[in-house]
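Now for subunit A:
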Amino acid sequence: MSKSNTILYLDGVSVSFDGFRAINNLSLVLDKGEMRAIIGPNGAGKTTMMDIVTGKTRPDEGEVFFDGQVDLTRHDEAEIAMMGIGRKFQKPTVFESHTIEDNLMLALKGPRSIFPALFHRRSAAEARQIDDILGIIRLGDKRHELAANLSHGQKQWLEIGMLLAQDPKLLLVDEPVAGMTDAETEETARLLKDIARDHSVIVVEHDMHFVRELGVKVTCLHEGSVLSEGTLDFVSADERVVEVYLGR
Partner candidate 1 sequence: MLEVSNATLHYGAAQALRGVSLKAGAGKITCVLGRNGVGKTSLMRSIVGHHRLTSGSVAFEGKALDRSAAYDRARSGIAFVPQGREIFPLLTVRENLESGFAPLKRADRNVPAHVFELFPVLKQMLGRRGGDLSGGQQQQLAIGRALVMRPKLLVLDEPTEGIQPSIIKDIGRAIRFLRDQAGIAVLLVEQYLDFCRELADEVNIMDRGQIVHTGPAEDLDRADVRKFLTV
Partner candidate 2 sequence: ADDTIKVGILHSLSGTMAISETTLKDAMLMLIDEQNAKGGLLGKKLEAVVVDPASNWPLFAEKARELISKDKVAAVFGCWTSVSRKSVLPVFSELDNILFYPVQYEGEESERNVFYTGAAPNQQAIPAVDYLMSKDGGSVKRWVLEGTDYVYPRTTNKILEAYLKSKGVAAEDIMTNYTPFGFSDWQTEVSAIKKFGSAGKKTAVVSTVNGDANVPFYKELGNQGIKAEDIPVMAFSVGEEELAGLDTKPLVGHLAAWNYFESVNTPENKKFIANWHKFIKNNKRTTNDPMEAHYIGFNMWVKAVEKAGTTDPDKVIDAMIGVSVPNLTGGYSTMMPNHHITKPVLIGEIQANGQFETVSKTPGLVMGDEWSDYLPDSKDLISDWRAPLSCGNFNVKTGKCGGKGTN
């Protein structure tokens, strides 16, 4: 398998916690511009996989490459984020004592060192970008409110908004529609498909309607490695997937 042309390349990755193998010889490749849905039982290692990619967890063994050549295991979270990997966390994590708008402002793509931040003034382009995102996440009327005062689902949206603001090359989206209504779920699917037109995306979700709507290749993880891969129909027809994941 060649690494070039891949945006993300995991090979033989393993990680264990106190002897428990959360990721077990996992190999996964994502092409540039591809969107991939990842499913799998609770505890399969989906979030841990994202932890590894974003530098939060160091793999015990295996290769992790970004953009064909960057060895991610040699970089820390901030560097990886700067390279263009953005992440939405499973549990929404936002800056609670900042307003919605400031949350987005801090996420907005741009220089990441101290002095520019110290002398930064918001440009018209930035203001427009923020307005756009606020429109997408439908929090425009709450832009001056503290993020602490959002409901769970609203925080989910804000996190998606921050991801958009970051404008990364690769988006890792962990359970974006948890806690959303069916209508919002559809909305999110549309949004992600939109993004996927010029970005690479990995989406983790348990909501099969949503995954179906994305209409992309699906990988099912189980006990830290790939159990099945293919179209959703193919994967959900897999007996083992039904057994460990979908249920009868």
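On the choice of candidates, all candidates are chains of the complex that A comes from, given by their letters.
Just so we're on the same page, a residue touches a chain if its C-beta (ideal position, glycine included) is under 8 Å from a C-beta of that chain, and two chains touch if they have at least 3 such contacts; residues count from 1.
Because the structure is a prediction, the values reported are computed rather than measured.
In the assembled complex, subunit A touches candidate 1, while the other choices in 1 or 2 stay out of touch. Interface residues of subunit A, counted against candidate 1 in their complex, comprise 17, 20, 40-44, 46-48, 90-91, 138, 149-154, 156-157, 175, 178-184, 187, 206-208, 244-248.
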